[in-house]
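Excluded from the complex is one protein chain; the other protein chains are retained at their positions.
Naming follows writing order (A and B), and every chain is counted from residue 1.
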Amino acid sequence: MSKLVLSGLTKRYGSHAAVDTLDLTVESGHLVSLLGPSGCGKTTTLRLVSGFAVPDGGSISVAGQVVSSARGVVPPEKREMSMIFQSYALWPHLTVAENVAYGLKLRKLPRADIERRVQAMLDTMQLRRFEARYPAELSGGQQQRVGLARALVVEPKILLLDEPLSNLDASLREEMRHEIRRLHDRFHYTTIYVTHDQAEAMTTSDLIAVMRDGKIEQAGAPDDIYERPETEFVARFIGSTNILRGRRVGEHEADCDGLRLVCESGHWPEDGSAVVSIRPHRITLSGAADGSAPGTVERAIYLGAQRHYIVALDAGPKLQVLASSDVLAHEGERVGLTLPPAHCRALIR
Amino acid sequence: MSLALNTTRRLRLGHVDLSLIPLGLAGLFLAMLVLLPLGWLLAYTVTDESGALSWTNVVELADTSLFLEPFITTFGIALGVASLACLLAVPLAWLVARTDVPARRLLRGLVMVSFITPPFIGAVAWVLLAAPNSGLLNQYYRGITGAGTFDYLFNIFSAAGIIFVMASYAFPYVFVLAANTLDRMPHDLEEASAILGGGRWHTFRRVTLPMVLPALLAGFIIAFLQAMTQFGTPAILALPAGFHVLTTKIWSLFQFPPKAHLAAACAMPLLLVTIFLLRLEKTLLGRRGYTMVGGKSGSPQLAKLGVWRWPALLLALLLLFVTVLLPNLVLVRASMLRSVSDPWTLETITWANVPLVFGLSNTVGVLKNTLVTGVVSATLGTAFAVLIAYLTARRAVPGHQVLGFLATAPAAIPGIVLGVALFIAYTRPPFQLYGTLWILLLAFLTIEMPPAYQQMQAAFRGLNPELEDASRILGAGRMKSLAKVVAPLLKTSVAATWCFVFIGAIRELSATILLTTSNTKLVSVLIYDLNEGGALGGIAVLGLVLMAVTAVVVLIANRVAHVGVMPDGR
Partner (left out) sequence: MEVTRRTVLAASTIMGFASAAQAQRPEPQPLAPDLVAAAKKDGKIGWYTADDLVLATKVAKAFEAKYGITVQLERSGAERIYQRIAQEYASNISEVDVATTSDVGHTVSWNANGWLTPFIPAEVTKWPAQAIGSNGLYIVDKFTLVTPGYNGRLVKAEDAPKSWNDLLDQKWKNKLVKAHPGYSGAITNETLALSRTLGWEFYEKLAKQGVLQVQSATDPPMRTAQGERAIMADGAENTSNRLIMEGAPLVLIYPPEGVPVVAVGSVVMKRSQRPNAAQLFMHYLVSPECQAINVANGARSFDPSVTEPANWTHLSKIKLLFNDPNDLAKEAEEIKKRYTKIFGV
C-alpha cells in the first residue's frame, strides 16, 4: 500500500492538453474515483499513472518516489500496479485459472505457492468451478470477476480500474459496485477508479475527483461533492439539480428573474452574478397559498416511491421537484414551492 | 519489494525502453530494404555507363521499338486482363456471397486453389491446351468438327491468349475483394430498399452497385497491375508470337551485353504508373485492400435463384474447371508423355520426364533453394510484418507513420523493377549479395512486405490493445507480452500471412529471373529455363512437384497454427 501523488501532471496531444496541470493525492489504502464525462482526461490520467503514457509535465510519485515525469517513466511492468480494463482484457487463449496465475508466474513464485494463491483468489471471487473454462464461456459478470481476481492476486501496490462496469447490464452493475467496495474494504489497496457514472463513484469511493477539461474541478468525499458542489458542472454531474441564474442582491441573497433565493452555503462569483443550485428533492411542494414561490404544475410523473413535477414559477423559471408519492398535484394545478435556504447553494460558476 | 525509482539513471533507461531497440532496428532495416535499391535505380536512370550524369537513357525511351511499342502493348493487354478478370470474378463473387447457389464453400475453396498455381506454370499448361496446332483443345476441335489439319479454335500465342491466361490467374484477387465487400455489405440496406418498394433491379442499381463499385474498381486496378507487371506469362506466350511487353523488354536488356542503365530508365515509367494506380486504388477503397476472405457474421438474406440455382452452379463450376482445374489436369497428362501431343495411351505413357528433370543434377538443389528461400522469407517476412504492424498499430515509436509507409511502399515496385534495382544495388560493395540466396531473400521480403504488413495490421486492429496492456501491467515487458499474449492470439493471422508470403515467394519469377545464378536457382527460373529449351514434359513434372510441395507446406503451416488454439466461440 502506497500513497500516490500526482502533481502538476500534464499530457498534451498536439496543442490540446488532455491532462492539464493536475494535482491529486491518493492516501495509502484509499479509493479515489476520477469522475467525469468522456473526453475529460480521466482515462489519460489513468494511463499516465499506469506508465503507458509519458507526461509532458509534472510528476507522479508512489510512496515518495517519482515513477513518471517528463524526463522518463518507469515502464508499466515495473510499477507493481494492477489494472482492471473496460473490456476486462481477459486473454481468450488462457483458462480462468491460467489468466489469474499469469502475474504470479511472471513473479517466478514457486509452483505450489501460485496454485495456493490462485485457488484462494478464485474462492474469494466464487470462481472455483469455472477455473478450467475459457473466458468466452463465461458471462459478463463472471468475466469481470476473473479480471478482478487476476488484478488482485498479485497484491499490487496500486490498483487501477478503468470503467470496469460500463460493459455490464444495469442490475449486474449495481451488484458489482458493492462487490468492488467490499473487496476494497477487505484488501485496502490504494485505488484509482475511473468512471463516468456518479452512482458508481458514490458507492465505491472514499474520495471523488470530478474532472473537466483535463483538470480536477472539485475533489471531496461523496457527500461533500453532492451536498456542497462548488460549480454548476459538478452540481449537475453528481445527481440532477435545478440551476437558477441571476444577480447577487445581498450577503446571502440572489435575485433570479424576480425569484428571491437565500443561500446559506456556497461561494459567490466575484462579478456580482449568481448561480444557485437546489436539488429537486429539497424543494417542498404545497398548496397555492403556502410556500414562497407560486407556480403552475406543467408535468406530473408518477415514479412509484416518488412523484416528479415540473413547475413553471410565476416569476419565470421552471423547476424540477421530487416529492413523496403522497404529495399529489395535477397538471395545471396552482401550487406553492418552498426553497429552503439551507439547501440553496451558491456556485462560483 | 522496493520499486527503486529514485535515481534519474533509472528514469532515463525507462524512457528509452530497451525493448524498442530491436524494433527500431527492424525499422531501419525496412528503410534500407526499400530505399537502397530505389536510390540506385534512380541513380542509374540518370547516369551513363561511365557514371556521368546523362539523359541518354531517358532520351532512348523515345525509340519506339525499345519502349513505346511494348508500353502500348502492355497497356492494352492489362486493360483486357482487368476487364476480363472483373467479368469473371464479380458475378462469381455475387453468386457465392449473395445467392443461394449450392456448394458455395466448394466454389470459394476452388478459387483459393488457384492461388497455389504459379501463373508461369499456368501459361505453360495453356500452351499444352491451346497452342494452335498441338494444343489439346484444338485437337479435340478438329476431331469433333472434322476441320482441316491446320484449322484451330484457339491460339494461345496471341494477345487474346495472353489476356485470357493472365485473367484466369488474376481473377482470384478480384474475386477476393468483391466477395469480401459483398460479404461485409450490410444486408439491411438492401432489405430497407426492398421494403421501401424498390424492385430487385432498382435495389441492385441504386443500393448494391454503388456500394460494390469501389471494390470493383479496386479489383480492376489490382488485375491491371498484375497484368502490367507480370513477366512469366508474356515471356512464355508473347515472345513466341513475336512481340514484347514492357517486362520482357526490360529483361531482354539484361541479355549480353547487359544495359542496366537503360533497363533502369525503362523501369521508371512502370514504377510511376504503378504508384499512380495504387494511389487511385487507395482512394477508391479506403484501407480495405488485401485482407483475405473472412468468415461471415450473421445469416444474410440470400437472393433466391429458384430454378436457376443449378444452372448457375454449373456455370460457376465450368468457369472454375476451365481456369483452375483444366490447366492442372493437362500438366498431369503431359508429365507422363514423351511428346506432349501424343495421345494418352498405355503405350505412350512414360516416366521419362521424371529422370529428365531429376537427372538434372541441380534439380534437387533447386528445390531445396526454393523451399529454403520460401520458408525463410515467409518466416522473416511475417516476423517483420508483425513487428512493423505492431509499431504502427500501437503507435509505439515516434515516426511509426513513416514505418507504415515504408512497409507499404514496395507494393508500388513491380517485380521486374525491383529485380533491376536489387541487381544494381547488390552487385557492388558494401553489399555484394548477387550469387547468394540473400539477394533473393531480400527481393521476396521486399515484394511480400506490403500484403503481409497489411494483413497483420488488420489483425492487430482487431486485437484490443488492452489485452496487451493487461499483460504489461501485471509485470511482463513489451517483448514478453508480444510473445505470451499477442502472438498466440494472432496465431491464425500469422499462419495466414506466412502462407501468403510463402506462396508469393514460390510464385515469383519477374524479380527472380534477374537475380539467380546457377548456384542459387529457384524452381520458377528452372521452369523458365526448361521452357526456353522446349522441355514441356519436364516443366509439367516440375510444376506438379512444386505445387504439391507448396500445398503440403501450406497444410503443415495451418496445422501448426491450429494446434491448441482457443475453444469454440472465438
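Here is the rule we use: a contact is a pair of C-beta atoms (placed from the backbone, for glycine too) under 8 Å apart; a residue touches a chain by one contact, two chains touch by 3 or more.
These numbers come from a predicted model, not from an experiment.
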In the full complex, displayed partners of the excluded chain: B
Candidates B:Thr145, B:Thr283, B:Ser339 or B:Gln401 - the one touching the absent chain: B:Ser339
Contacting the left-out chain in the complete assembly, out of B:Tyr44, B:Phe154 or B:Tyr434: B:Tyr434
Contact with the hidden chain (one of B:Gly51, B:Gly109, B:Gly199 or B:Gly534): B:Gly534
Absent-chain interface as seen on chain B, which is shown: 65, 131-135, 149-150, 157, 238-244, 248, 252, 254-258, 338-341, 356, 359-362, 365, 427, 432, 434-435, 517-519, 529-530, 532-536, 538
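Throughout what follows, only the chains that are shown with their structure count from here on.
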Centroid distance [mean C-alpha coordinates] between chain B and chain A, Å: 53
Residue numbers on chain B that touch chain A, as the complex places them: 1, 3, 5-6, 8, 10-15, 17, 464, 466-467, 469-478, 480-481, 484-485, 488-489, 565-570
Chain B contact footprint on chain A (complex, rising order): 50, 52, 54, 62-63, 65-67, 69, 71-83, 85-87, 89-93, 102-103, 106-107, 134, 136-137, 150-151, 154, 157, 160
